[in-house]
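Below is one structure, written out as structure tokens, with a few remarks after it.
Only a single protein chain was left out; the remaining protein chains are all shown in position.
For clarity, chains are labelled A and B in written order, and residue numbers in each chain start from 1.
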Amino acid sequence: MSGLGAVLAAGLILLAVAAAADLLMGVRHARWRALPYVAGAAGSTCVLAAGAGALAGRSVTVPGSNLLGLVTVASRGGRLVFSATDGLAADRLSGLFLVIAFGAAVPVSLAFASWARTAAAPARRGLGASYALALGAVAVIMTARDAFTFLFGWESLTLAFWLLSGFERERRGRSAAALITLGFGRLSGAALLAGFLLLVSRSGGLSLAALAGVPPGGLRATACVLLLAGFAVKVGLVPFQVWLPRGYAAAPGPARAVMAGVAVNVGFYGLWRTLALLGPPPVAVTDILLILASITAVLGISHAAVQTSLQRVIAYSSVENAGLILAGFGVALVGAAERSSLLMAAGLLAGTLQIVAHTAAKSLLFASSAGVEAAMGTDNLDDLRGSVRRARWSGTGLAIGSLTLAGLPPTAGFVSEWFLLEALMQQFRVTGLSDRLVLAVTGAAVALTAGFAGVAFVRIIGLVVLGQPSRPGTAERCRSGLAGRTGIVLLAAACLVVAALTPLEIRVISAGLAPVVPTHAVSAALKTPWVLQPVFAGFSILSPSWLWIMMPVLLAAVVIVALLASGKGLVRVRRVPAWRSATAGVTGHDSYTAFGFANPTRRVLAAILHTRSAVIRYDSSPAAANGHAADAAHVGFSSDVIEVTEEYLYLPLRRPFRRLVRLAQRLQSGRLDAYLAYMLIALLAVLAVVAGLH
Amino acid sequence: MTATDYEVAPSIPALWDKLAAEIPGAGRLADLFGTQREDGVLLTAQLAGTGGFGTFDVLLPAGQDRYPALTPRVAAAFWYEREIHDLLGVIPVGHPRLEPLVLPTKSEALPRPGNGIHPVSIEPDPGLVPLHAVGPGLFTIPHGPVRSGVVESIEYLVETPGEEIPHLNMRAFYKHRGIEKRFEGMAARDGVVLAERAEGIASVAHAIAYCEAVERAAGASVPWPATLVRVLHAELERLAWHLDVILRLADGSGLAVATARFGWHKEEVLRLTGQLCGSRFGRGVVVPGGVPALPRLAPGPLLTAIGALDRRVTADIRLLMATASFLDRLRRTGPLTSDRAREHGALGPIGRASGYEDDGRRSRPYAAYGSLGFAVPTRQEGDALARLEVRVDDIASSFHLLRQATDELAETGDEQLRAECDLSDGRAVGWAEGPHGEVLYDVSFSGGVLTRCRTRSASFHNLVLMHEVFRGDILTDFPFIEASFGLSIAGVAG
Partner (left out) sequence: MWALRGLRQGILTTRWPRHPDEYAAAARGPAAVLRDAHTSGLTELDAAGLCPTAAISLAGPGNVRVDQGACIQCGRCVARYPEIFGWSAGVRSATLSRAQLTMPPAESPAALAELSAGLRQRTRALQRSVHLRHVDAGSDGSEEWEILALLNPVYDIHRLGIFLTASPRHADILLVTGAGAHGMAEPLRETYEAMPHPKVVIAVGTDACGGGLISPSYATAGGIGAIVPVDVWLPGSPPTPFAILSAILLGLGRLPESGLRAAAAGRER
């Protein structure tokens, strides 16, 4: 085991310690509640260091014999061989994703540590263990060398997701959310299993490198599609995105950040690894992927713009970002099919930059929203107005995360969206007509998404973070501890500073993408050390570092000129209540609510959202039917949107599914002789198949 | 029905039965008010019919402060009973929404019009007006009382989910001035000066209604030239008001040149009025018995001025009614159904646009209207465009009337302009069709001094319909609906 391998193993051990601490000590002692998460933070730091080392090209291996009891079965030359697993090892691609994921995991763990000591944290043990299991599974997946370890880690992650989203099962809707999360997790696991088994049956070994040697053909294409589908379920591509909003919103506190900010990267890692190992899928599949990605992006942001619950807004934004990242990935697939390494580099670079921005911003958003929810006691957007007064650090984090995901300069989200749009605009270099059309449509969809992202996140910043508080909030102002503040500051810094240091980031990414695409192709995005271009020269340029210098300078210049021109008058401030046309007062909301702000969006996007609105009249007595308006609440307004995939794809399948389940239940007769008969039948069938194959 | 019938009804339920029977048919509830007397509160209901009004008095004896409400049977009494409750303190039992309308106060010293005692000061208590509650999904935009633009003070509470306006609420008590109480104790001869200022932009209509009432009580008949001068000024006032409504509609839709031109036309009308009588609003023209003097422009130059004005205004109106972008803003905006207009007895252009016509100039002619020819067209759609079209037709009618009145004036000789009026004792009803609808006065005086002068402006009767005209309209339609109603809040708040 190499030195950095020891660091990686130490990290995994620390995560195990964290899980043990949580299970053994529980939450009885207030002082020890944060221990699992602090241990988790330490473990994440170790894994992060190992990942950074792997990215730099060092060797990071943990041999299989050092891991207890993990045994695989391989078929070599027709004989069954029992051998230890190939262990864990991180190459550059793994290192890149380890850095991304665990770079976010450290601040999230700190935020978790601080949150666990508040009153909002749950009162029973197990959360820390689930959290550690999730992080451990992510590390294992990203450093797996063979299919078995990969699948083992994948299923562990599914289990961890189920534990996390179902942790507060007694609350309404949570158990259903957990079940759906588990179901889709198993679906992705099944797809991956099928894909891997197809490849293993031809390659003769379980190691991932061996899988790459499968000759091209129908089998390889089918396996590739299955693997892509499995990973797509994980990240939330249409039509598999229905579990994301429910699963993410159901998890408690910063566990959402772990699920949506850290763990979702395994899906992207899998996609990148599939491209590295198996190359591009058939052209039709690429086109379908691009179309689905654009639909995902538009659908995700449409729903994010009209939700009434803060967690759902952020969760749907994950769907939108999955669409954006997969659009970049689609460009890379097209480039790979065309054997244009520059186009591939453009697509992968755009996708990876978006992954970085999304990881930082999503972790920040969910960590901050946990703090806001703890301070305000509610999740409804209309009641969260002015939350920055109650929870200053979390509110600011919410604002910065929103700015990043809205793609506003000078944040990292702006740079990644620029790259994505520029990559999509290279469609004129592609020769296939279907590819060109699909890329053009995807580009339009991404632009539309960017516009509505502005609307969706302006609502969060303007009407949730800022504004006059409408509720008194919880009794004490929720003060996030030092760890929480550190976490939020680190993530916010990541959102902002990474943009300024984008050239450095691109160099790091180019090193990380080496297994997939040549480094020089990705480095072609650096026109000069501080000016960026979309890999292809002569198309367009951007310099986020220059933006980071110029925007503050201009702001300072404006302030100075204003001070000079108006003298002392500029800084004299008189605090007065807002002018409300001298009204005698109204109860309830008297200015734009978050619900009302989203109303035009509901109407404009009624085709996508299937909006249904109704004015409800309360009073129907004859005197009032004359139209005489009483001062009691006379009318209410309700507006509902429908998730189209749920409504038209999954709900109709419920009945046949139930019938199938009822049919299967007949087999569960509970009689011993029936079960023995089943086992006998299964054994005979296997023998027949094996005999037939030979 | 003769000019005024006074009937004393035996009991309140009997009177309510009679009203409930007559109103759904040909009748219309024109007014309902209370007078404080020593033996109790006298409730008076005015029923409109062809030729005049039926006035029905019924006494609520002293010591009783409740009576069965009329509103559940006759919906038009909704705001009237609230006003009676505010000013006199009697409670209509069964009223669907008895909240302060013009004077929210808990003080024992209520105005009580008719008792001759003037309270020193009654401060309205906004805390007594229920705080406005909204249903789920809605929020309220409070608009007023200090609103944007140069407008009169009233508060609109616009409930909205973000764009549409499913519901609107109003608070009108801010500019209550106590006009009805101020009349008490004034000399009957001087009351016309205050009547002109009850609703300052309908001065001539109020003055005519008041003077018709006192002349009817004194049995005086106004000389023919005086009636022509009254018609002249009433029609000039109508022109100015309708031009103001068109001005506000054009302003709301951003037609800058149209706004400027109609502002100019309105200024020309006001200047012409000032030239004729010295006051831009026609104040001092109508006095009990007649008019003080003839118009200061001879009929010839006056006809020329009217003709020039007519040409310019008609040309601009023709162009405005051909501007599609403008008409689009008004079409199907703020519709008032015909049934509702009829049930409520909507007055003036608002009623006529929904097919309900009861123009006082035609049904109960006063001044010289009985002898002059003019058209009173109606529309059926009831939306803001229909109200504008009705006003446009009214303008054409007014010019026609102006020309006729001037021609007739040219043919009168040196006749007396003012009849003698013995204003010592009496009670009568007077009415005039103002630009916004019917203005009704019920004047009682004894010993030459007013004891009770009830002024009911069309604004008070019509504004309550604003609750019901918002059907799927959005926030930007609000100024158009308000402008198309064209009412004066001074007449609402009293």
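FYI, a residue touches a chain if its C-beta (ideal position, glycine included) is under 8 Å from a C-beta of that chain, and two chains touch if they have at least 3 such contacts.
The structure displayed is predicted, hence computed values, not measured ones.
Enquirer: Of B:Trp16, B:Phe139, B:Tyr156 or B:Phe281, which residue touches the hidden chain?
Expert: Among B:Trp16, B:Phe139, B:Tyr156 or B:Phe281, only B:Phe281 touches the chain that is not shown.
Enquirer: Consider the whole complex, including the chain that is not shown, and state which of B:Ile12, B:Leu29, B:Leu47 or B:Leu270 touches that chain.
Expert: Reading the full complex, the residue touching the unseen chain is B:Leu270.
Enquirer: Which residue among B:Glu81, B:Asp316, B:Glu343 or B:Glu408 touches the omitted chain?
Expert: B:Asp316
Enquirer: With respect to the chain omitted from the figure, which of B:Arg28, B:Arg82, B:His95 or B:His176 is a touching residue?
Expert: That would be B:His176, which touches the missing chain.
Enquirer: Check each of B:Arg261, B:Arg427 or B:Arg452 against the chain that is not shown and name the one that touches it.
Expert: B:Arg261
Enquirer: Considering the entire assembly, which residues of chain B contact the chain that has been omitted?
Expert: So the residues of chain B touching the missing chain come out as 103, 111, 118-124, 126, 145-146, 148-153, 173-179, 181-182, 186, 190, 193-194, 197-201, 203, 244, 255, 257-258, 260-261, 263-264, 266-267, 270-271, 274, 278-281, 283-284, 292, 316, 319, 323, 488-490, 493.
Enquirer: Which residues does chain A use to touch the chain missing from this display?
Expert: Residues 574, 576, 579, 582 of chain A touch the chain absent from view.
Keep this in mind: only the chains that are shown with their structure count from here on.
Enquirer: For the complex, which residues does chain A have touching chain B?
Expert: Residue list for chain A touching chain B: 580-593, 595-600, 603, 613, 615-616, 618, 621-624, 626-639.
Enquirer: Chain A touches which residues of chain B in the complex?
Expert: That would be residues 71-72, 75, 78, 96-97, 99, 126, 129-148, 155, 157, 159-164, 166-169, 171, 340, 343, 464, 467-468 of chain B.
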